[in-house]
Structure formats: structure tokens, C-alpha cells
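For this depiction, one protein chain was excluded, whereas all remaining protein chains were kept in their positions.
And then subunit A:
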């Protein structure tokens, strides 16, 4: 679900698109590792943001992804640049829509609406 095109201020290849994903149980350590490992499998530069404050972090860095402290109910966005950027974002979207393959859809006590 595209939320608009954003400018890339970090000198990386051109941004392809940005999108938000449905809420889920929170991007704690295990899903963050899954996300970064998937991101690393692509050549594209991939960035991630949790808020609309313009702060983008490298989606291939577990520390930076966890540092976003994305919790239940938060919206987050990805943008990517490079030859396989579209493929990368589709793969990440699919992972997120599967709630990062977490048992029960994530560590979600109190977040009953995170199931796909």
C-alpha cells in the first residue's frame, strides 16, 4: 500500500517507493533478525522508518531496525533503491504480512488483530 514517493537524502540509489504495512505484534529481536536477513539477501539499498518524522534507517542493520522500537499498533515504511528494489520490497511486504512468521503472529499479548 503505497503512501507516496519520498526523496532520498542519503545519496543512495533513487527511491523506488515507500509503503506502510498493517500493524502487528511489534518488531522485537526475532522478527528484526528475520527482516534484516531478508533485506541483506538483496543488492538494493533498503531503508526503513517507523514514524513520519523522516528518520530512515538501514533495514540491513539489526541494531538500527530494533532501535526503531516498533511496537504493536505502529505503522512502518520501507523504501529501496537499486536493480532488485521492487523485488526486495515485495518480499519484505510478504514477510510482514505473514507477521514475520512468528508463532501466533508475534509476541502479541494484547494485540489480537495482528493475524493476517
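The rule we apply is simple: a residue touches a chain if its C-beta (ideal position, glycine included) is under 8 Å from a C-beta of that chain, and two chains touch if they have at least 3 such contacts; residues count from 1.
We take it that contacts and distances are computed from a predicted model.
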Listed names "ABC transporter permease", "phosphoenolpyruvate--glycerone phosphotransferase", "Branched-chain amino acid transport protein" or "Metalloprotease TldD", matching UniProt entry of the absent chain: "phosphoenolpyruvate--glycerone phosphotransferase"
Residue numbers in subunit A that touch the chain omitted from display: 29-30, 33, 36-37, 40-41, 60-63
